[in-house]
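Note sheet for the following structure.
With one protein chain removed, the remaining protein chains of the complex are shown where they sit.
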Amino acid sequence: MTTDLRTPALSALAGQTIELPSWAFGNSGTRFKVFGQAGVARDPYEKLEDAAQVHKHTGAAPRVSLHIPWDLVDDYAKLAAHARDLGVQIGAINSNLFQDDEYKLGSLTHADAAVRRRAVEHHAQCIEVMRATGSTDLKIWLPDGTNYPGQDDLRERQDRLADSLRQIYAMLDADMRILLEYKFFEPYFYAMDIPDWGTSLVHCLELGEQATVVLDTGHHAPGTNIEFIVMQLLRLGRLGAFDFNSRNYADDDLIVGSADPFQLFRIMNEIVAQGAHRPESGVNFMLDQCHNLEKKIPGQIRSVMNVQEATAKALLVDREALAAAQRSGEVLDAHSVLMDAFSTDVRPLLGELRESQGLDADPYAAFARSGYQQRIERERVGGQQAGWGA
Amino acid sequence: MTTDLRTPALSALAGQTIELPSWAFGNSGTRFKVFGQAGVARDPYEKLEDAAQVHKHTGAAPRVSLHIPWDLVDDYAKLAAHARDLGVQIGAINSNLFQDDEYKLGSLTHADAAVRRRAVEHHAQCIEVMRATGSTDLKIWLPDGTNYPGQDDLRERQDRLADSLRQIYAMLDADMRILLEYKFFEPYFYAMDIPDWGTSLVHCLELGEQATVVLDTGHHAPGTNIEFIVMQLLRLGRLGAFDFNSRNYADDDLIVGSADPFQLFRIMNEIVAQGAHRPESGVNFMLDQCHNLEKKIPGQIRSVMNVQEATAKALLVDREALAAAQRSGEVLDAHSVLMDAFSTDVRPLLGELRESQGLDADPYAAFARSGYQQRIERERVGGQQAGWGA
Amino acid sequence: MTTDLRTPALSALAGQTIELPSWAFGNSGTRFKVFGQAGVARDPYEKLEDAAQVHKHTGAAPRVSLHIPWDLVDDYAKLAAHARDLGVQIGAINSNLFQDDEYKLGSLTHADAAVRRRAVEHHAQCIEVMRATGSTDLKIWLPDGTNYPGQDDLRERQDRLADSLRQIYAMLDADMRILLEYKFFEPYFYAMDIPDWGTSLVHCLELGEQATVVLDTGHHAPGTNIEFIVMQLLRLGRLGAFDFNSRNYADDDLIVGSADPFQLFRIMNEIVAQGAHRPESGVNFMLDQCHNLEKKIPGQIRSVMNVQEATAKALLVDREALAAAQRSGEVLDAHSVLMDAFSTDVRPLLGELRESQGLDADPYAAFARSGYQQRIERERVGGQQAGWGA
Partner (left out) sequence: MTTDLRTPALSALAGQTIELPSWAFGNSGTRFKVFGQAGVARDPYEKLEDAAQVHKHTGAAPRVSLHIPWDLVDDYAKLAAHARDLGVQIGAINSNLFQDDEYKLGSLTHADAAVRRRAVEHHAQCIEVMRATGSTDLKIWLPDGTNYPGQDDLRERQDRLADSLRQIYAMLDADMRILLEYKFFEPYFYAMDIPDWGTSLVHCLELGEQATVVLDTGHHAPGTNIEFIVMQLLRLGRLGAFDFNSRNYADDDLIVGSADPFQLFRIMNEIVAQGAHRPESGVNFMLDQCHNLEKKIPGQIRSVMNVQEATAKALLVDREALAAAQRSGEVLDAHSVLMDAFSTDVRPLLGELRESQGLDADPYAAFARSGYQQRIERERVGGQQAGWGA
């Protein structure tokens, strides 16, 4: 590790933030089974309390995304104040287009104009939440699609989608933006209506400057080179946010960096190469994961640490040496410069960072020692645990 | 279509049967949402009534698989008699190893011997149901697996699995067999404990002659040549059954033949080439699908028709001409013989078969006209609709 | 088959043309082995003669793509006249960016400006061939990419590519267009520089109206819904051409329609739904295949027939019934309308079409009877058989 890369790396890492999803603190599972866990949060307030623990120990997770209607409350000013009291703030607002019976055959793309209208209006509600909480990111994951060839007209669905998005876009305040997500498959299994980054980009270009693409690392075909897409969207100025997680097969929603830490490093390398790790880049680094088997708060802590480690490695790439090796045409030399950074054990560097911030060098262990988990398991008795359905 | 292929094809088709899954008549969905449908069956008796409709109109679906505990009743002799009254019978009995909280980290493979014991004993219960209903097929889909590298010891899990299976095998009556299913992924996303046909076969070989492999057409890695596996398992005498359905991406559980009818044809072609379409082959052709969007009974009728059409095409392959072309080394000529059968419109042939059996040539239309769907939507009010959880 | 769909289908089929690749008449193979065949063409003139046989028997293949420098000749006016004498004409001109030692690390994207300049200038040569032959389509498949992370800067490669393409675009005559192809992987295995339709589209949008996307059916990630991309590019007015072939695994370059005839039908269904099968749509339907094992001319004939059959089925979709079923929300009914067309045996309809054009109903058999294959095997002795290297 070259000494003069350490100092700027520490500085950059100190400025990095990762947004947490409120739903990571509720129960989740597969279509086969949702396994409940003791101590799981029962309302948005408790979710924020759990999320604040992640920030408390990592110092890097000061925002929490909400999901509407899962996080519906009577008073959003109060929820935002609760967040502030806990040392965090409300991040992106996620709309939900997949849990109404009406949406079985589509929401923003539905053949019936009345259903589309309801789906559009749901975003008006989300924008109200944004205004009340100070959020500026409206995240739209369109779950629409079809299961069978012929089920609906693919082209008309695109046209309806464009029309619905135009209406939502028109509601945005000047400081708001749409984050438009794509997904390869699920919950539909023949054709998703926004299956790839190209489709998401095409709609964003049509909408205007306040529309950008969200890249969920689990939403691609097998073998897709994700860092290439990251690079391309940054080049086009349209990468709005990440949904970080891991996959081996489908949208597995595992802990980011647990399935392929080298891929996460390569993604962060493209980010760092274009300076998009800096807060002013406007790229929102969010987690979007399920913790079906593992505990929720440790799972989020581990995830934040994994992103930090990948970022630290990317910051330690000797870019001058890399550029020189690339220019030389010596393929292995250039590859080796990159691999040197990846092979570095950055845990001491991050420990140093945390200690300089008054934190424990090992957030995972610190949380385990804190007794918080035992306390919530003891105290959160009764009530309805949060989950995707609530 | 060569005349002398038609007659034996009609005869073979008349003998073909396809087993229906009771759970196809309950609600199902994705992890995101289960959309309910009017008229859905509320108990095993109503599921059998719906299944009997499929047999009534197709004449080819005389058996119904049960799933324990979804189909738990007090009196299985009564349920079997109900089936007989409806013109059908009980088929394979499916055990359930994925819905107990105890099974979160495994069932037959769990590190804790007490959990494994419970999972083994569940099969004793299933075998009791088999004795009561006359079923001889015990179908075991092992949903066990892990989500993270290191979560558990892969080797020890195999050894525990082998031990659990031995205990179950020892409980079988002489006329019973185990159908052991494999699955590429889901509900676990790092390593399934029976991920491929090789693993299933290895366990079957260790168990003995009464253990055979179930091939679910949706349980393979992308690009897998499924008909090759069919051929190999037949060659080894270890293909016990099919779980038919369709996939584009994961275990999508779409209607068989809806995603790739040519694949279904190629599968049936290997079946017919080795004579395994004949009832005496012992291969049980079962459906295992979800109908998340489409209606349940028409979905099953369509599925049975799709299997019949693929079988009919396979029966129309001119095997003498095929063998001659294969021997000639003329690649395209051989391919063309196969494609000629696939290009044939076999709907008239199947219509003829059905009319010769006193059925309507078009079961799908006949059911739609029958008024049954309207009747159950009207009459099945109140109660709890069946689903994966009940 | 509804009677009133037959007549317009016949009319549309009569107007459909499929372009043949000159290289399909030379030897090809895998990295492991190129198996030679008796009678293979030895120069561009002989390739045109073989291609003309495909048109002679199908009546649907009146154009031949050239590949430069594989089809370099001294006098292109003479070559074009030779084509006309044979009843065909020159189609798209393909540039070659993958066989110069200089291009090992890139061509239009190479770090060295001198290499990029040579690659750009190669297109000036291709445009000269276009002017001499009357071709208006310049097809660019960019084989550039990298094998190892870090090997080169992905972003800079995009910027260099954009610059190179701008220079080529500036050379086009007003009636010419660029067809820009994308490919998931191969011949590089970490990152291709145009890996997906999104990247190709982004460059086309930047270039202007004379730049359109080529969709090669074998150039996608596993599971990609290709007909969705077809629909989207048509919607955006940027689908310039197809490279038809089949794949099971990678860019297998098998005969179109041989791996998944239902996929080919779904693609043609999107084409027909948007009227893009009509010559005036400007979509160029080209084959791009290898015949490693099968004979070259029969392989092309079979391919043309397969595209015709898929088109015929798409033309027989009862679009009124389909739209009505789609509007009804009855998923299976809508799917069934589509499947009815696919299940139809259209070989008689195409036989009728051919006979009305004075052709044999079965082009494959007619060619086999013609003695042409035996003649070229006898006469083409000596010389160097054409292949990818010549």
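Which chain is which? They are A, B and C, in the order written, and residues in each are numbered from 1.
We adopt the following convention: a contact is a pair of C-beta atoms (placed from the backbone, for glycine too) under 8 Å apart; a residue touches a chain by one contact, two chains touch by 3 or more.
For clarity, every value in this text was computed on a predicted model and none was experimentally measured.
Asks: Of the residues listed, B:T17, B:Q326, B:S343 or B:S370, which one is in contact with the missing chain?
Replies: Looking across B:T17, B:Q326, B:S343 or B:S370, the contact with the absent chain belongs to B:Q326.
Asks: Among B:D153, B:D173, B:E209 or B:E355, which residue is in contact with the omitted chain in the full complex?
Replies: Once the missing chain is taken into account, the touching residue is B:D153.
Asks: Determine which one of A:K47, A:H122, A:K295 or A:R354 touches the chain that has been left out.
Replies: Candidates A:K47, A:H122, A:K295 or A:R354; residue touching the omitted chain: A:K295.
Asks: Sort through B:A241, B:M339, B:L353 or B:I376 and give me the one touching the missing partner chain.
Replies: Per the contact definition at the top, the residue touching the missing chain is B:M339.
Asks: Just name the one of A:V64, A:V307 or A:V331 that touches the chain not displayed here.
Replies: For the chain that is not drawn, the touching residue is A:V331.
Asks: Counting contacts across the full complex, list the positions on chain C that touch the omitted chain.
Replies: Missing-chain contacts on chain C: residues 28-33, 35-36, 98-99, 101, 104-105, 143, 147-149, 151, 184-187, 189-190, 222, 247-250, 252, 254-255, 258-259, 292-294, 388.
Asks: Residues of chain A in contact with the chain that isn't shown?
Replies: That gives, for chain A, the contact residues 222-223, 225, 248-249, 255, 258, 260-263, 293-295, 298-299, 302, 309, 330-332, 335-336, 339, 342-345, 347, 364.
Asks: List the residues of chain B that touch the chain left out of this view.
Replies: Within chain B, the residues that touch the unshown chain are 105, 111, 147-155, 158-159, 184-185, 190-192, 195-199, 201-202, 220-225, 227-229, 231-232, 234-236, 262, 266, 269-270, 273-274, 322-323, 325-327, 329, 331-332, 334-339.
Following the convention adopted for this analysis, only the chains that are shown with their structure count from here on.
Asks: Could you please state the distance in Å, as a whole number, between where the Cα atoms of chain A are centred and where those of chain B are centred?
Replies: 38
Asks: Mind checking the centre-to-centre distance between chain A and chain C? Centres are C-alpha means, answer in whole Å.
Replies: Each chain's C-alpha centroid was found; their separation is 40 Å.
Asks: Which residues belonging to chain B are in contact with no fewer than two other chains?
Replies: In chain B, residues 222, 248-249, 258, 293-294 touch at least two other chains, as defined above.
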